[in-house]
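Partial complex: the chains shown occupy the same locations as in the complete assembly.
Chain lettering (A and B) follows the sequence in which the chains are written, and residue indices restart at 1 in each chain.
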């Protein structure tokens, strides 16, 4: 499991490879908070290569989204597979997040 | 894979059981779930019942056992016992804590809880597993998942 960060059209894009779970979520959190501190305001997390997310992973997404909003920024999510969509629906987090079908759709909507 | 031959190459319908014991180290959850899911896959389990319900449900139980039951002390162990059968798999996760009564945990899907970072673990276990028993064995939880989705529960 690892996180890759890149910058596209002024948006910080994070690719989550593997799981986003209790054992590694702090890494993602720190990475995004560092960028936020560095002045970035637009964030996209891309789940194309993500295996599964547990409740701690969801928790990190919730708290990042809040922190980014507090700084006047925005967090979007893209490329959730069927399992991840179900997970967001079960927890009603699909109502909290801005979820795009593709990376391009997410990027162009910022 | 260098495993005993199963004859016809298809999973036998005969059940199997095995156990794992792990130090309380959150980094072990990913490889443990990877292994367990692989065993289920070899046994013909597939689809979102395997990749979502099983992986996330068991992951939550392991995390809670390590974090709450064993207070993240790597010298304390989590024991995982698996009964893998044709129709269903049962997983018992036992920690060295005092056990707990999940009783009425707050519903994390209520609007006032939606922005809370925590509080979704037990909820997900109950949503994703077909049977959940926190009581039968004290400091442990027993999870059961059927291979096929059971008929809709009257709820």
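Observations on the structure shown:
The definition used in the following text is that contacts are C-beta pairs under 8 Å (C-beta built on N, C-alpha and C of every residue); 3 or more make two chains touch, one makes a residue touch a chain.
As the structure is a computational prediction, the values presented were derived from the model and not from experiment.
Taking the complete structure file into account, the protein chain formula is A x2, B x2.
Criterion: only the chains that are shown with their structure count from here on.
Our note on geometry: chain A versus chain B, Cα centroid distance of 25 Å, whole angstroms. By the touch criterion stated above, chain A contacts chain B in their complex at residues 1, 18-19, 21-24, 51-56, 58-60, 62-63, 66, 82-83, 86-87, 90-93, 95-96. Listed in rising order, the residues of chain B touching chain A in the complex are 26-30, 48, 51-52, 55-56, 59-60, 63, 67, 108-109, 114-121, 123-124, 127-128.
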